[in-house]
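Every protein chain except one is present and positioned as in the full complex.
Moving on to chain A:
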Amino acid sequence: MSGDPEAAQIQVRFFTKQEQYAIPDSPLAIQSNIQTNELSTLVNGLLKESDSSIQKSVDFDFLLYGELIRTSVAEHLQEKGVSTEETLEIEYIERFPAPSPQDCLMHDDWVSAVDTHGNWILSGCYDNSVHIWNHKGQHKLAIPGHTSPVKAVAWVTLDNDQGVFVSGSHDQSAILWVWNVSGNSVESVVTCRSHEKGIECLAVSADGKQFASGAWDNNVCLWSASLSDEDNVPPKKKSKLDQGKSREALTTLKGHREAVSAVQWMDFNTIISSSWDHLLKIWDCELSGIKQEIAGNKAILDVAWSPLNKSIITASADRHIRLYDPRSSDSIVKTTFTSHSGWVQSVRWSTTQDTLFLSAGYDAQVKLWDTRSPKTTLYDLTGHEDKVLCCNWSNPALLISGACDNTLRIFKAKHAIKHA
């Protein structure tokens, strides 16, 4: 404990919702300038007192008044503007372990898109190619096929022997590919052409039957993800026949006035899309109408919606990440997360924990955030040397980001699954 005699004594009571780390409920008097790691040591000591079986010390994070304590307790209280007189109820949770850099996958050009499914990583590159990697960093395939930089990739389905994925490019087409895992061969099945301008984003629905794309022609298109041509869409252009079947959009959702920067499925027929016209739109796919609109004041570059906490985070053309709640009718920013020093290009929620998300910015930083700590990140994942263009956390163990330095970096989250 800190020996600073001037620090005030405060009464605290520790509690936790994680039962394995329960300690006796008794108020303690501690110095107010105590830091988080000291608190952690304290709780570990208490834990060992109560249960001698625990040998390994655990790192804890501490929640006070809904926010993580990142500095000393006294500063935290001062920030919150509460008095140190009464007994403080401090909740402690096991700290999310620091992700460790695992791999760096070299590309020939800027990495613009990345997606994972299980252990397989799909990346889109500015050299018009799509690459498949496994989680160990082995390069499985480089797939040329597009004529312009690939801006979006997404897995549709992945079995043991066959994987289906889609890639969208600035050549105004999205291609549905079938990857034979065992044979390590890929085949473009369907070319989707409805966009007039470059495709910027793709999203596959949860059931894998549909996918949505957003493009620079201000439209969001819904496509069938089925490999067969059962929906009787006749190929219109003969020239496309040699490449495979061509397909047109099931529905075109028109409404944005500028480029659509990101789309995501919220449930089986709801899509959220973000655009450079400062709007977030939630679409009903069946009615192909707008359900809700959230207005920001900056061009939105990416949006992520979490099914766990039902809130939206957006990355816009400034340094801030904003958290919106779609359930409230007004478009008020709930929290603003500020740590990046450049534009934030991409944000992704954790699929397992409702408070964690990942962000990638033009300041060559990938950051791991906790929503309860808006001023400081949990971890800064450094390593990139240029603008980070994309990030992905679909596999809870893998934090992947692609950047303008032609690399795809993989960070491994240790025993993160245990917390689920």
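Throughout what follows, a residue touches a chain if its C-beta (ideal position, glycine included) is under 8 Å from a C-beta of that chain, and two chains touch if they have at least 3 such contacts; residues count from 1.
The definition used in the following text is that contacts and distances are computed from a predicted model.
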Record-based protein name (UniProt) of the chain missing from this complex, from "AP complex subunit beta", "Trafficking protein particle complex subunit 2-like protein", "Phagocyte signaling-impaired protein" or "Ribosome biogenesis protein BOP1 homolog":
"Ribosome biogenesis protein BOP1 homolog"
Considering the complete complex, of A:277, A:370 or A:405, the missing chain is touched by A:277
Sole touch to the unshown chain from A:299, A:364 or A:408: residue A:299
Answer key for A:21, A:305, A:343 or A:411 versus the chain not shown reads A:343
Hey, which of A:147, A:185, A:336 or A:382 is the one touching the hidden chain?
A:147
Extract the touching residues of chain A with respect to the undisplayed chain.
110, 112, 126, 147-149, 170-172, 196-198, 216-217, 258-259, 276-277, 297-299, 301, 317-318, 342-343, 362, 387, 389, 404
